[in-house]
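Of the protein chains in this complex, all but one are displayed in their positions.
After this line comes chain A, so read on.
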Amino acid sequence: MNTQVFVLDNGAYTAKAGLATATPTVVPNCIMKAKSERRRPFIGNQIEECRDLAALYFMLPFQKGYIVNWDIQKTVWDYIFSKECCPINLSQTSITITEPPFNFSSIQEAMVEIFFEDFEVASLLRINPSTLSCYHYRHENPTAKCCIVIDVGYSFTHIVPYVNDMKIKAGIRRIDVGGKLLTNHLKEILSYRQLHVMDETYVVNQVKEDSCYVSQDFYNDMEIAKKKISENSIVKDYVLPDFTNIRRGYLTDPGTDTDSQVLRMNNERFSIPEILFHPSDVGIKQMGIPEAVMDSIKVCEEETWPHLLANIVLTGGCAKFPGFRERLLKDVRSLAPEEYKINIHLPENPITYAWEGGSLLANDSNYSSLVVKKEEYEEEGQAVCYDKFDT
């Protein structure tokens, strides 16, 4: 029997899952409970069956980007492999699963144990999402010698340089800002300034996705946002969902006539994503992304710098904020030596870019040499995984 490859980019916000030959299903990697539904929890995409999404309660497998709640993770994985989501015959499947850089060894061992002993998969590859993104990028740009992958996800942001397809571990930089922190901060300031939305993580996350953008000129936008409404091109109203007529809220011009509750979005629209560029704005004593890109590059050989700077790959859900790429380019330009060309690639879908890399890798003639087979695990245990996986 031929083994098929199933790619599972196991993000803290969503798992991107599917057979390498298909398209990925994006599954919320959590269990949710709704105030209005006492009878059942909602696992992954089951949330689509929930009518009233107000005050959703989240049970997440991840803490700070690493799996700690294994019962929740196992429940979501069971859901993913079930008839309801992506039914596959696991014993005839090779799984490519992602893990963050510097994943902890207890977590790695637990993952391996679950996949071989419980799911009984035919073989396993554990790999960083950035490495899959690098593979994807190199597939599209075969002449690029190096690239630097920026992954702006839910729990944090990683900057990972690759030279000749080799991950330069010493150059990896983590910024503890991702989409979760941005949503929580937005929740906090909206609750203080306008309306108590502290319990509305789900809704405010959508407010963030629908309203926020990355400013090209921060202090200038602040000046615009200070103007009165008629002269202020930034201020908008966000019409909140009521889960009767409106399931997802939307942005509209201020003062638009509506029966629904609205949030006024002004400097919030750009000061939220700005935290990715200046974590110190909320008291996190770390560099922002542009500075950290330079810090990462400086660890690599000087002769690779022009190649790295010419091949920056911007991935992860937060990369979808309008203006992200342009601003990053502007800031890196101002920090990098003038003689180097800078190019930033923003994929069409920055969320599934790593998954797509995994799908391409599954077709690589080398794939079978990267995996650990069930028989190898049974004979040599965890040790063979440490030997084989580069993480």
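Simple rule for what comes next: a contact is a pair of C-beta atoms (placed from the backbone, for glycine too) under 8 Å apart; a residue touches a chain by one contact, two chains touch by 3 or more; residues count from 1.
Please note the rule applied: contacts and distances are computed from a predicted model.
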{"item": "Name of the absent chain as recorded in UniProt (options \"HIT-type domain-containing protein\", \"tRNA (adenine(58)-N(1))-methyltransferase catalytic subunit TRM61\", \"GTP-binding protein RAB5\" or \"Thioredoxin-like [2Fe-2S] ferredoxin-domain-containing protein\")", "value": "\"HIT-type domain-containing protein\""}
{"item": "Options A:Val27, A:Ile47, A:Ile97 or A:Ala225, residue touching the unrepresented chain", "value": "A:Ala225"}
{"item": "Contact partner of the left-out chain, one of A:Asn10, A:Asn29 or A:Thr75", "value": "A:Thr75"}
{"item": "In chain A, positions touching the absent partner", "value": "31, 33-35, 38-41, 43, 55, 57-60, 63-64, 66, 68-75, 78-79, 81-84, 87-91, 101-102, 104-107, 110, 114, 118, 120, 159, 169-170, 172-176, 180-181, 184-185, 187-189, 192-193, 198-199, 201, 219, 222, 225-226, 267-268, 271, 278-288, 291-292, 295"}
